[in-house]
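For this depiction, one protein chain was excluded, whereas all remaining protein chains were kept in their positions.
By letter and in written order, the chains are A, B and C; residue numbering begins at 1 in each of them.
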């Protein structure tokens, strides 16, 4: 299962990377989302999976899943959400200001 | 964004009520079950968004006359100051404590300062996310 | 129990939140200035405490390390926190006069203070994941500050900066994930113990290189390509803050991780760092020399300094580290100063193209001489602040037999001088082409710049007074056990 997870994470990272390297701003934003998902799966797969119960005490299990990666991920998800929101609105503003979403045209010149 | 449909309006009112209840549940459940300030806040935001979608922004503004940026800041302030409170008791920053109180009706209830911290998170999430959504929707 | 070490983080943080409730701009200015003055005072007091009591730690929430998050204030971090407070105070005062009503109304001061909180948080945290969170706090403030104002160049450059930083932050999380997978802990002192215990094998070293990439990107160590564009977009007060603080946090993180945790394979990690540092110095200098643009010249000089500081670290002897730390603190001050002065030049001349600026010294002699001092100090000309750092980094490098890189360090400092003197020779000297009326107006420039200039002179001439503190910082870096003991056996 961990192997499957890790490979899934890797595939998502690949797809995310590919999208980030394209020209369209929207694809780039979506790419960062997918990249982030990949990272989160990787983070979770670093905890011993399925070896324990849900980390709620009272489940009366002998062992629990490692709660730390989950907690870290929660933090990371929130931060990513904040960044995605900001990034999205930034792209939106940029598009409205420049009239393009092609990163090649957002190059800027040396003499600015 | 205005849905001028009475049916929909009534339906959403009910849904909002349910979502609000769910959000409150999630918030309090967080201590022992899945949930907590963050999720509670997000669900609450969803309810408010739904409310805005049902009634137009102007009406919604009149009904909920709040500045969400300040709510967000207020939440953050609570979250931080609960930590600062520990300065007064000469314990490390962000030390939480909890106790069990026998309340009428509720029976033995747990009171934890971390709940207060979670309230801060709850409010901050609502304030911030609503700010984001409202800013965009007003511009569009 | 040292709650005091939370203050350099909490004061800006709380003040930043408070300011959201105030509409009055003058009030916001007063409050934020007072907050930073208090932060400066507290940071100085913390340094005093550390020099008498040793490393201060705080187990947040009362949870013993490694289970909770620990704040650790060692001398190294405390020196940087104090410098941060002073530098940001100067930038803030400068911003009062230059940043414009619009930005001020839109929470400029809050974002400013949040950035400072994030920077100080990164310096004091003893937890690798919390370092990530502090980075994010600092970065998101920087994104907002960079874009605040909504000018075209700002939007465009923010996108690039944001994108690259999102990727690097995600790689940071991946690296933390791997590290946690291997060692099962997040506390840096605990990590140090555990890595020493299990040995820094190939996999751990590979993971450590991942950290080097992430921090190197933030520090502009070799991976500097994102920097010149984004640092020339915002108003000068913000650019100064970025130039002085942001890359330094990356450098700090490299110092921390590679002196505390991953110090067992220096022949791989430190050698790599050294060559990255050498390339950084060379390429940064090339950029500084290539441009005839006031902003770009200063911006590329940020990069050069990173190389020199990291070179001092990679040599890893007490001599080179002393030099490195002096240069570190010096560079925070001098970069802020240069950005502020260059900003003033641009405002006065209404252009940043050096070919179009001439003879400013006639109406602005004091500004001109401040710039002259800053330029000399930047290049490490004695007796200003940079020279002690340069001398001892070079000596450390030579002692270690790294003649080529040490030579590069010295030679680039000549070209650095050439690049900034170009601004002085052509911009300040020469025929005066603008009358007083045609010039842009600047306010609040001379006081903060004078303070920063005084600091850099003091750092050079008064090196003996500060030496005790730097020595203690170096001792801490050379002996990870001090740090470990302070955290784990409090």
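FYI, a contact is a pair of C-beta atoms (placed from the backbone, for glycine too) under 8 Å apart; a residue touches a chain by one contact, two chains touch by 3 or more.
Here is the rule we go by: contacts and distances are computed from a predicted model.
Chosen from "Acyl-CoA dehydrogenase", "SoxXA-binding protein SoxK", "Pyruvate ferredoxin oxidoreductase beta subunit" or "Na+/H+ antiporter subunit A", the protein name that UniProt gives for the omitted chain reads "Na+/H+ antiporter subunit A". Considering the complete complex, the chain that is not shown touches A, B, C.
In the complete complex, the hidden chain is touched by one of C:76, C:93 or C:111, namely C:111. Across C:43, C:192, C:413 or C:444, the single residue that touches the chain missing here is C:413.
Chain B meets the missing chain through residues 26, 30-39, 42-43, 45-46, 49, 68-69, 72-73, 75-76, 79-80, 83, 93-94, 96, 98, 110, 112, 114, 117-118, 120-121, 124-125, 127-133, 135-140. Contacts to the hidden chain, counted on chain A, fall at residues 1-4, 6-27, 30-31, 33-34, 37-38, 40-42, 44-58, 64-68, 70-71, 73-75, 77-79, 81-86, 88-93, 95-96, 100-101, 103-104, 106-110. Against the chain not shown here, chain C presents residues 13, 17, 20, 60-61, 63, 66-69, 100, 102-103, 106-107, 110-111, 114, 117-118, 121, 129-130, 133-134, 136-137, 140-141, 143-144, 147-152, 159-160, 163-164, 167-168, 171, 174, 177-178, 180-186, 190, 194, 197-198, 201-203, 205-207, 209-210, 213, 217, 222-223, 225-226, 228-229, 268, 272, 283, 286-287, 289-291, 322, 350, 359, 361, 376, 381-383, 387-388, 391-392, 394-395, 398-399, 403, 406-407, 410-411, 413-414, 417-418, 421, 425-426, 429-431, 463-464, 467-468, 471.
Here is the rule we go by: only the chains that are shown with their structure count from here on.
Top contact pair of chains, counted by C-beta pairs, is A-C. Chain B has its Cα centroid 25 Å from the Cα centroid of chain A. With centres defined as mean CA coordinates, chain C is found 37 Å away from chain B.
Residue positions 82 of chain A are each in touch with at least two other chains. For chain B, residues touching at least two other chains: there are none. Across the complex, chain A is touched by residues 129, 133, 136, 140, 143-144, 147, 150, 152-153, 155-160, 162-163, 166-167, 169-170, 173-174, 176-178, 180-181, 186, 229, 232, 293, 353 of chain C. Within the complex formed with chain C, the residues of chain B that make contact are 69-70, 73, 76-77, 80-81, 84, 86-87, 90-96.
Contact residues of chain A toward chain B in the complex are 56-58, 74, 78, 82, 85, 89, 92.
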